[in-house]
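What you see is the complex with one protein chain gone and the rest in place.
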Amino acid sequence: MSKSYRDGLPISPEKFVDQLMRLKRGSIGRREFLGLTGLGVATAVMARELGIMPTPAYAAENLGDRMSIATWPNYHDPATFESFKAETGVAVEVNVFGSNEEMLAKLQAGGSGWSLFVPTNYTISTYKKLDIIEALDMAKLGNFDGSQEDPRFTSEGTIDGTIYAVPKNWGTTGIAINTKKLTKPMTSWKEFWDTAMAEGDGRTMVHDYQLTTIGNALKYYGYSFNSLKQDELAKAEELLLKVKPHLFAVSSDYQPSMRAGDAWMTMCWTNDGAQLHRDIPEIAYVLGKEGGEIWTDFYAIPKDAPNKPAGYALLNYLMNPKVAVKEHLANGAPSIDARVNALLPKEVMDNPILYPAADLLKPLEFGAAATLTDPGRAELMARFKSA
Amino acid sequence: MRAFVVAVFAFLYLPIALVVLFSFNAGHHASEFTGFSTQWYGKALSNPFLVEALKNSLFIATTSALLAAVAGTAAALGLQRVGARTRAVFDGLLGAAIVVPGVVIGISTLVALVQLFGVVNPFLAELWPGDQPPRLALGYGSIIAAHGLFSMALVAMIVGTRLGSLDRNLVEASSDLYATPLTTFRSIVLPQIMPAVIAGFLLAFTFSFDDFIIAFFVAGAQTTLPIYVFASIRRGVTPEINAVATIVLVASVLLVVLAQWQLRRRKQ
Partner (left out) sequence: MSGAGHKPDPGNATGGQWPAGTEAAFSMRGTLLRKNLMTALLLAPATLWLVVFLVLPFVAIAIFSVGERAPEGGYQAAFTLAQYANLPARATAFWNTMVLAPVGAFACLLVAYPVAYYLALRAPERWRLILLALVVIPFWTSLLMRTYAWMYVLGGRGIPALLAYVGIEDVRLINTPGAVLLGIVYGYLPLMILPIYVSLERLDRRLLEASADLGATPLSTFLGVTLRLSLPGVMTGFSLVMILLLGEYLIPTLLGGGKVFFIGNALVDLFLQSRNWPFGSAIAITLVLVSVVVLIAANRISARLSGARRVDLI
């Protein structure tokens, strides 16, 4: 399918990106280009051009005219969906969630309405067990090339030899800090929690997400990020309850507050850290030296997806390296696809926010499946929030 | 005192002014004004999700308010004809429908319907002669019903109060003159309770149109305007939302002015 739709385009995706790259080498400055607006304008122009001609390959398949995707805050280039719409006629509604639990709850209740969603590595086995995600029909995903993916990040998408999810990008969970407001160097989770109760009083945010908030509180004591042990969780709860009155907010969408200057420090994912640092250089992104989370986000299709053809079409579109490279430039997360990495500018590949030093990466842990469903962690998080 | 009242009105209208102002923002966000533009009105009206959410909200609010007005008025009339005990039971239930917090209505309706569908759907599949048996699911029906519950109780109470103060002499006079009960109802009772029915309908419509929390739970895959706005707040509001809010505001103010004008003209 991928081949035939490309034939129908007035301009090939390859040429499209070449043009973008030329734009970049030309008069437009780096910051502007990387910024959403630069990309947005460029793609908007392209999209309009593409929209003039119908695309027979897509038109042949009945994709409908709309679909919904469930994803994370600030995780896509809005221009991607614009150009997808220009090519296929399918408008994409983006629903944003702050935790895997929230996505799971919505899928469990039924009728989520999503045709594509973005679960994290450790949740996929549970979705499979509950029988709420599709075994992917790889014939519809011609743009995906498993041999180009770094296996360190991809294994959890495949269960018993069947592919249920394909990787989007990987990343880490660290600390974003406004170094103008908080001048003490930050290197560890211990310092994060201590600062939250001192200089960062009333200005610190933690995720509305049990895995990272509890996990990084466990790190304060040097316990495993994934611990389910009662005594260790009790210690983490004690710390969280102590910190709670000093927090600015419990929310997984911290970019607006960090940008507005309401929050000075937050638990943060790689992609948000890269975006914040790109636009506001005084906001730094650091990893806790005790460890913490390393993750891969995947794309998966719910069993009850109302528009599976469009879900597959969008997924295949996103798997196109030329599209993916723009996504990565906009959202700032490190790619898993060697074809994408080959297209990314050197300064992106050298960015220490995306690719931290090996000794910082070493202690990081992938989330464990059991944490998603463990009633103890769920109730601990709920108690912390309602305290 | 007048200064205080002016201050309170300023307080009431400051956020509304901001909502309207940002609908004319040239920039991408509803939080930084970068220049004047009307582009977001066009964008809002060509955004299929936003338009669908608006249409859904209008449809749901109209239907649930209409059903509620009919059922609520019927109930208020029926309650005039029953004994004190039956009446007390109904009053209790209607009161409960009003008092139970929306969040509880939303959650309990979700829980009950999910269980109910779990029982009914396999049954339907078994009995259905064709290949594609109908499947009950959350959607328009569940939102309309859940909104209508509150609205119906509201209408029943408002109309009930009105019936209580109805001029009974007229009713008696009418039946003394051998008018059929239907005629009496049409020519005496209905005109007197109509203002209450209309007030109930309007309140019900407003409630349903603005409700977030009940719809949030029972909407299934459907979107209403408040649900769409809530989702937008999470993904970052663009002035599209402001544009739609402004359109709704202007439309409702126009409707009221028009209604007032009509009323005055009729009086003259």
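Each chain gets a letter, A and B, in the order it is written, and its residues are counted from 1.
As a working rule, contacts are C-beta pairs under 8 Å (C-beta built on N, C-alpha and C of every residue); 3 or more make two chains touch, one makes a residue touch a chain.
Small disclaimer: the values here were computed from a predicted structure and weren't measured.
> Touching residues of subunit B against the unshown chain: what are they?
Touching the chain left out of view, subunit B contributes residues 1-2, 4-5, 8-9, 11-16, 18-19, 30-32, 70-72, 74-75, 77-84, 87-88, 90-91, 93-105, 107-113, 115-116, 145-146, 148-149, 152, 154, 156-158, 160-161, 163-165, 168, 171-172, 174-176, 181, 184, 206, 210, 212-213, 217, 225-226, 229-230, 233, 237, 241-242, 245, 248-249, 252-253, 256.
> Even though one chain is hidden, which residues of subunit A still touch it in the full complex?
99, 101-102, 104-106, 108, 126, 129-130, 202-203, 208, 210, 244, 247-251, 256-257, 260-262, 373, 375, 378-379, 381-383, 385-387
Note that in this section only the chains that are shown with their structure count from here on.
> What whole-number Å value describes the gap between the mean CA coordinates of subunit A and subunit B?
Their C-alpha centroids are separated by 38 Å.
> Of all residues in subunit A, which touch subunit B in the complex?
Residues in contact with subunit B: 36-37, 65-66, 73-74, 91, 93-98, 109-113, 253, 256, 260, 306.
> Which stretch or stretches of subunit B touch subunit A in the complex?
Touch residues, subunit B against subunit A: 28, 31, 47-49, 110, 114, 137-139, 220-222, 231, 234-236.
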